[in-house]
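With one protein chain withheld, the remaining protein chains of the complex are depicted in position.
== subunit A ==
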Amino acid sequence: MKVAVKQWHAVAYWKWDTGATTEQDANADEDAEDDVCGICRVSFEGCCPTCKMPGDDCPLIWGQCTHVFHMHCLLKWLNTASSKQQCPMDRRTWVTAERKVDR
């Protein structure tokens, strides 16, 4: 049998490198918590409530404590007096990491 390919569609997807390693991916389905921003609870690949488009317009921010949020969500929190400049997860003083911190 001969097959002639007349048309094809390439499909690609992207993901932020949030530090969810491959073995974690295996049980990602049971623990979807890892894939959402803890503040707005929208997936990292989605965008924060003030943005319309995900991606570079609504990037993530990594803390040295290894916690990840939508940048806009975290900055909004740090701008409130009650945040005391602490990470909303572990209450350590927030220090932005340059990129993903290995856990």
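To be clear about the criterion, a contact is a pair of C-beta atoms (placed from the backbone, for glycine too) under 8 Å apart; a residue touches a chain by one contact, two chains touch by 3 or more; residues count from 1.
By definition in this document, contacts and distances are computed from a predicted model.
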Which choice in "Coatomer subunit gamma", "Actin-related protein 2/3 complex subunit", "L-serine ammonia-lyase" or "NEDD8-conjugating enzyme UBC12" gives the name that UniProt lists for the one chain left out? "NEDD8-conjugating enzyme UBC12"
Mind listing the subunit A residues that contact the chain we can't see here? 38-42, 48-50, 52-53, 73, 76-77, 80, 82-83, 86, 88-89, 91
